[in-house]
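Excluded from the complex is one protein chain; the other protein chains are retained at their positions.
Here the chain labels run A, B and C in written order, and each chain numbers its own residues starting at 1.
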Amino acid sequence: MTEPLYRAEQLTRRYRNGGTEVLALDNVDLTIEPGRRLGIVGESGSGKSTLVRLLAGLDRPTSGRIWFEGTEITSLPERRLGFLRAAVQMVFQDPRSSLNPRMRVGDIITEPLRSRLVRRQLPGGVDHATRLAEVLEAVDLPADSGGRYPHEFSGGQRQRIAIARALAPKPEILIADEPVSALDVSVRAQVLNLLTDLVAAQGLTLIVVSHDLMVVRHLCDQLAVMRAGRIVEQGDTETVYTRPGTDYTRALLAAIPRIRTAG
Amino acid sequence: MSLLEVRDLRVSFGRRKIEAVRGVDFEIAEGQRLGVIGESGSGKTVTALALMGLLPDNATATGSVRLRGNEIIGAPEVALARLRGDAVSMVFQEPMTALDPTMRVGRQVAEVLRLHQGAESGPARDRVVSMLAEVGLTDPTRIADAYPHQLSGGQRQRVVLAMALINSPDLVVCDEPTTALDVTVQALVLQKLDEVLTASGAACLFISHDLAVVSQVCDRVLVMLDGEVVEAGTVAELFTDATHPYTRGLVATARLELTRPGQRLPTVEDFYAPEARLGERA
Amino acid sequence: MHLALRIARRTGVFVVSLLGASLLIFLLTNALPGDVAQVLLGTDATPEAVAQLRAQLGLDRPLPVQYLSWLGGILVGDFGHSHLNGIPVLTLLAPRIAVTMWLVLFGLIGSLLIAIPAGMVAALKRRSWPGFTISAAAQLGMAVPVFWGGILLVLIFAVWLHWLPANGYVPLLKDPGQWAAHLVLPAVTLALVQAAVLIRYVRSAFIEVLNEDYYRTARSIGWTPMRALLRHGIRNAAISLVTVLGLQVSTVLVGAIVVESVFTLPGLGSLLLTAVNQRDLLVVQGTVMFLVLAVLAISALVDLSYLLIDPRQASAAEQGEGSA
Partner (left out) sequence: MKRAQLVTGLVLVSAVVITAIVAVFWTPFDPVRVVAGQRLLPPGWPHVLGTDGFGIDIASRLMVGARTILLVGIISVGVAAVVGVPLGMLAGQAGGWVDEVVMRVSDVVYAFPALLLAMLLAAIYGGSTATAMIAIGVATIPAFARVARAGTLQVMASDFVLAAKASGTSRWGVARRHVLPNIAPLIGVQASVGFAMAILAEAALSYLGLATPRPNPTWGNMLRDAQNFLFVAPLQALWPGLAIALAVLGFNLLGDGLRDYLDPRLREVP
């Protein structure tokens, strides 16, 4: 049996917020096989963002363990997470917040290459300028974008910059947290197409977090539905859509606004 | 005569007079519901604020907005204040911030009643509680005594809905009222909105970026682009014979479920890509 | 209970701050180079006399012991004695506290009476001339040092117009009329200068309210701008203003000390200054400790007033179940 890419057991994460305790994640088990495209859907407060932050090693679980390619990452100190940092990259919801307004686009995109942790993991001698040119082309941005600042770009273009940054260290896994929900409808489709193409062309494993079931359905072949810190349903995307196994999933699907032309 | 008549409405901002709305015309008849769709920066929210007379003071509006024959543009503040909350009311996008955090929500709803009808506190309270029940809030007496932070987003948005409808206005302006809500809550709020509008017979101007959401509430739709109305018609008409390429693009992208997963999605640019739109919109 | 917890926590912070402050004062006076006994006796004292005084004051003990005994004294109300005449510091302070207190009180009330309406108008009319005028006046007022402001008022109302006395103090019980006459100029000075600072805070607090969605909601249900601000703005603006006010307490106190000097009022400030000039170190140390205690206590009380103003604070324990 081959080792899955990710294996998570009994993940629980509690936050203390003021005087109250919030249970963001409640005993979640999950496995992700390489090359799959997993969508995680749920409403606000369902714990979906918390889950991917744990997977990306940006936060530690209160209890439970995560293995990445057979190595347990939950017990490793930050300085030994270099392999994870190089292999897993994230794209966030709002490019206005995920791009440092005071850095040039070129510096933003090559930042992952500068990190000492990541640099050690990369095959020797990655030329920053070459890689910058490659990823700019991959996300369909003008080659001279590197010298400009984020505010000179439109919302859709900024999200492309964020994707380019994620691609820079040639990751195996791309985690996208609500990648299109801050974008206008007219550019949403473009970014979705770009993600689809990139994942196919570079053989990436994709994890998408979204509140929008249609987005997940379009991008992913596997689906996990979360509610109140638990995964309530998991499976093949088409199966879950056509034959939802729980009432909650059924309610979610029924609530998707559909175009009503009858007046 | 229509309930609302908007003629050549133009709104510009700042000293440099940047036009956000550039000559908009439309009408709303009694009880009619009109949807407005467009992207951020298309001028849809500015249009809504103009009809409420709530534009920020660095904005200049010209043209004409008549509500039951009363001109809104240039009307004195006191006259506008009398109309707002009574003849025309508004529901905003962000339920988390739309209510005063320091005041119990029951009082906030009652305020609308007292402001326009001078109601006594006893009967006002009863009206408030029954209005809260009408927008689908269970246990309305408890909700009336709660502070906003003690309510969920969906509950707050229904409180705002109750405030907007308690005086039986002629027109309710809704600006992206469900965008900040979860899908299941959105469905519920849309359903309640539909119910209370039907019950009161009020007309509605419903703004959204989401064609599907608009189609839940409205029969007729305006499409706005860069401050202008580029298309008007029923939802069905937009699908079958849209005249403007931007509308066709919008319609195509609005229906994700028509594309097989993994296949290329149609984009607006496939239909409409004037040079001017590229790069200029930061 | 949650409220009790909050109060307990704030009291804890107050006690810790007080300990920190006392340590700072103690270290400044005792641990820095420079011998207290030498300071008290002056540079021409004999080494024997210095040594004798050191023993008498207990300065030959280890620093921690000295600190603890000083702190222990403060806890039972013993702020030390004057070296010059042996009078306890608290006895020296007592008759003067009232003077400073009146000044701070009237100064603070006066500044709020000016700053709140002016700040509101400045916020509401920020794009037209009343707003500009108020903001510009506040900007100018902030640049005026409090003692110069006092001198200018003396020039106008005492030197030229002869309406009010230029300096001095008469106790309230002796002659209320004279008491008031002597306090008017100092209090107005303090109030004006403080108001200039406060106006800016009030203005930005209300501008924040004007940009809030709930203000727009209030307008949309039919309130006129001013009434919407009065009804929904004051309490919300107060939440951010209370913080500012807590931080301003020490500024007002300092202003009062300076103003006392301008108008030669027999308050805590003039006591401190005399003690500093006479190098009566123990009086300075005790008085500063007393003032810092007052500042910390007032800021703690101001902080707790959040509980009254902001319902979110008061019921933070109750569950606001998110947006689900």
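Assume a residue touches a chain if its C-beta (ideal position, glycine included) is under 8 Å from a C-beta of that chain, and two chains touch if they have at least 3 such contacts.
Owing to the predicted nature of the structure, the values given are computational and were not obtained by experimental measurement.
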Legend entry - Hidden partner chain, touching residue among C:17, C:178, C:240 or C:313: C:17
Inset, instruction - For the chain that's not shown, point to the residue among A:75, A:97 or A:202 touching it. - result: A:97
Inset, instruction - Identify the residue among A:115, A:181, A:234 or A:261 that touches the chain left out of the display. - result: A:115
Legend entry - Residues belonging to subunit A that touch the chain removed from view: 56-58, 81-82, 85-86, 88-90, 92-94, 97-103, 107-108, 111-112, 114-118, 151, 162, 165, 169
Inset, instruction - Name every residue on subunit C in touch with the hidden partner chain. - result: 13, 16-17, 20-21, 24-25, 28-29, 32, 34, 36, 39, 139-140, 142-148, 151-152, 154-155, 159, 166, 247, 250-251, 253-254, 257-258, 261-262, 272-273, 275-277, 279-281, 284-285, 288, 291-292, 295-296, 299
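Throughout what follows, only the chains that are shown with their structure count from here on.
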Legend entry - Distance from the mean Cα position of subunit C to that of subunit A, given in whole angstrom: 52
Inset, instruction - Using mean C-alpha positions as chain centres, tell me how far subunit B is from subunit C in Å, no decimals. - result: 49
Inset, instruction - Measure off the straight-line distance from the CA centroid of subunit A to the CA centroid of subunit B, and report it in whole Å. - result: 33
Inset, instruction - Would you mind listing the residues of subunit B that make contact with two or more other chains? - result: 153, 182, 185
Legend entry - Overlap residues in subunit C, where contacts from two or more other chains coincide: 319, 322-324
Legend entry - subunit B to subunit A touching residues, read off their complex: 39-40, 153, 182-187, 190, 209-213, 215-216, 219, 234-236, 239, 249-250, 253-257, 259, 261-262, 264-269, 279, 281-282
Legend entry - Contact set on subunit B toward subunit C in their complex: 52, 54, 57-58, 77-78, 81-86, 89-90, 92, 94-103, 111-112, 115-116, 147, 149-154, 160, 163-164, 180-182, 185
Inset, instruction - Enumerate the contact residues on subunit C facing subunit B in the complex. - result: 127, 212-214, 216-225, 231-232, 235-236, 239, 309-312, 315, 318-324
